[in-house]
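Excluded from the complex is one protein chain; the other protein chains are retained at their positions.
For reference, chains read A, B and C in written order, and residue numbers begin at 1 within each chain.
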Amino acid sequence: MATTVIPFGPQHPVLPEPVHLTLKVEDEIVKEAIPALGYVHRGLEKLCEIRDFNQMITVCERVCGICSMIHGACYSQSIEELMGIEIPDRAKLLRVIWSELHRMHSHLLWLGLFADAFGFEALFMQFWKIRERIMDINEATAGSRVIVSVNIIGGVRADLSPDQLRWILSELDIVEKEVRELQDTMMNDYTIKTRTVGIGVMTKAQAWELGAAGPTLRGSGVAQDMRQQGYGGYAFLDFEPVVETAGDCWARSTVRFREVLQSADLVRQAISKLPEGELAVKVKGNPPEGEVYHRVEQPRGECMYYIRGNGTKNLDRLRIRTPTFANIPPLLAMLPECELADVPVIVLSIDPCISCTER
Amino acid sequence: MLFTPTVVKNLLKKPATRKYPFEVREPFPKYRGELVIDIDRCIFCSSCERKCPSQCIAVDRDKGTWQCDPYACIYCGYCVDVCPVKCLSMKDVHRKPSTEKTEWIEQGTPPRHKKKETPKDAAPKGTAPVLDKSAAAAEEAAPAATEVAPEAKAEERPAAKDKKKDEKKGKK
Amino acid sequence: MKGKVIDVTLDNVVGEVMNMKNDGQRLVSFSTYNAGEGKIGILYHFDKALENTHLRLVADMDKPIPSVSGVYFSALLVENEIRDQWDVKFDGLVLDFNRTLLLDPEVTKVPLANNLKIGPKN
Partner (left out) sequence: MFGSFIKKSRAKSPWIMHFDCGSCNGCDIEVLACLTPLYDVERFGIINVGNPKHADVLLVTGTVNHRNKKVLKNIYDQMPEPKAVIAIGACGLTGGVFREAYNVVGGVDKVIPVDVYVPGCPAKPEAIIDGVVAGLAKFAQKVEEAG
């Protein structure tokens, strides 16, 4: 059988972002996939040499616009760990609230895009309509729809008033109700099941060995979520990772669907436990010499920051390992032996965030 | 088939669409929109310049200019937080799109320097070229406040300053 | 830094990584830093049940470093990235992009190894 080479991307209608895959195809069956990255590479890790450590928060928030809050929180937590700062409990829980709101909107966004990938455009519109409520919460409470920019070293910049907390709770109830209405469609619809069940299967052992992260890992049956570490405000909350065992595209979408509901629950818990108090502590001096390794859970999985300070206001080294970077090797292992028509679905099932990957 | 109830529900409900350019929603008061400066209150301390993560602000203390590249600004609001005299603020509406890149230079009186710089000489330098460019841009959207204003500002500013001087004199 | 740090050398890095794999550890990623003049420090981060272990390798930048992508397939992207950012060669990379994973020929400076220029790619 002759091999045909089909380029996938960089500009592809299914992918909002530029990534290129060279697919070697035999009779509509993909035999090999080779990625080509670098279309979004900016080189922001190097910026830590010319921006001071406070300004780097805004740069880190722009690693990825979808999970910007969590990048910012991860960076701030790393610097706080390096400098030995303990931030107020209220700031910790406020970070949790915004982080979980970000996770919700990211997952809803992904569920929409996923529906779009197999041609269910009405479902895409429905999910994005629900998502706008969360964007409104972000805009009203933090000042921007996407990049909320609430983190500072030592705490947070914005506060939530009791009125706003009540409003968030009522909006969350509406969001949860509307999401639950779509649960049956997403999990049991005949068309969706045909396009996702048994597609792109990855076993538990494979996922672990290839270093998959986040919902891709949990969809294969590994109960690992960085929030179990109890970093920041998660120490105050009850938390159980969401796990599915099938390891296919359906399992991964189900994990994300259930995580939307779980995040809503975490926001409620955080609001109920929100103590009164300061928003931030004063930070004096520069990050000392030393290194710090910090991991958080992003919507797409585990994100790792490695920071080396050198006693000046600029950092020596900032290394960001983002979840999609870890999920590309599993993707390369999933693609062979799938049908060409399933490629967009499988690529989207790892929730690719290319701007994260290439930084 | 399982999606049908949602479709029916959506069909019976009011449309979700916000008819944006025709009906503008009440903006959220906390929204970090367009950056504005009250140049008369600025003391040219350069705090905003140092703090800006995007390095888009340039303050010249000797000439008394405050310059910002609005197209590189990332609307983070750090300059607003750090400003000691609170002359910087952010509107709750976004900056309007334009068809030309314009420069944004504000001319104020530098502190302590006794050298009198009449705003009439200074205004054409920075703000006049902006004027005709933004005129083209302004025909569609509602006129952008800062760029279109210089004409008015150039006239207003001396008056404002005279008032202030008068006040000061009065106090003395 | 959280977790245990084990120092390794060029000779035993692949063996140590192999031990880690046999122990059921998951490769999280590598981190690199400048470890003095002409030297690169590489940290191999591993994770098992949320416990971290790190292997620290300090090596010369001009000598090839043995690749661990034969042990952990997922190491290939990181090693290619290090190849891009530091111009460090890896021996036995499964899929070698030869400094084209992220960068194009227009970038003539090695980004993270300061003040180092490179010639055209071959």
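By definition in this document, a contact is a pair of C-beta atoms (placed from the backbone, for glycine too) under 8 Å apart; a residue touches a chain by one contact, two chains touch by 3 or more.
These numbers were taken from a predicted model, which means no experiment stands behind them.
For the chain that is not shown, the touched chains among those present are A, B, C, taking the whole complex.
Screening A:39, A:167 or A:239 against the full complex identifies A:39 as the residue touching the chain left out. Note that of C:2, C:39, C:63 or C:109, the residue touching the chain absent from this view is C:109. From the options A:66, A:82 or A:270, the residue with contact to the unseen chain in the full assembly is A:66. For subunit B, the residues touching the absent chain in the complete assembly are 15-21, 24, 53-55, 69-76, 94-101, 137, 139-141. Mapped onto subunit A, contacts with the missing chain fall at residues 10-13, 16-18, 38-44, 46-47, 50, 58-59, 62-66, 68, 109, 112, 124-125, 128-129, 132, 135, 144-147, 353, 355. Not every partner is drawn; the one left out touches subunit C at residues 102-104, 106-107, 109, 111.
Keep this in mind: only the chains that are shown with their structure count from here on.
The mean-CA centres of subunit A and subunit C are about 25 angstrom from one another, to the nearest whole unit. Averaged C-alpha coordinates put the centre of subunit A at 34 Å from the centre of subunit B.
Residue positions of subunit C touching 2 or more other chains: there are none. For subunit A, the set of residues that touch two or more other chains is empty. Residues 34, 36-38, 41, 43, 45-46, 208-211, 224, 226, 228-229, 290-295, 302, 304, 306, 308, 316-317, 319, 321, 325-326, 328-330, 333, 358 of subunit A are the ones that touch subunit C when the two sit in their complex.
Looking at the complex, you find that subunit B touches subunit A at residues 1-3, 5-7, 10, 16, 28, 30-32, 51-54, 74-78, 81. Across the complex, subunit B is touched by residues 51, 54-59, 62, 120, 122-123, 126, 129, 136, 139-144, 149, 157-158, 181-182, 184-185, 188-190 of subunit A.
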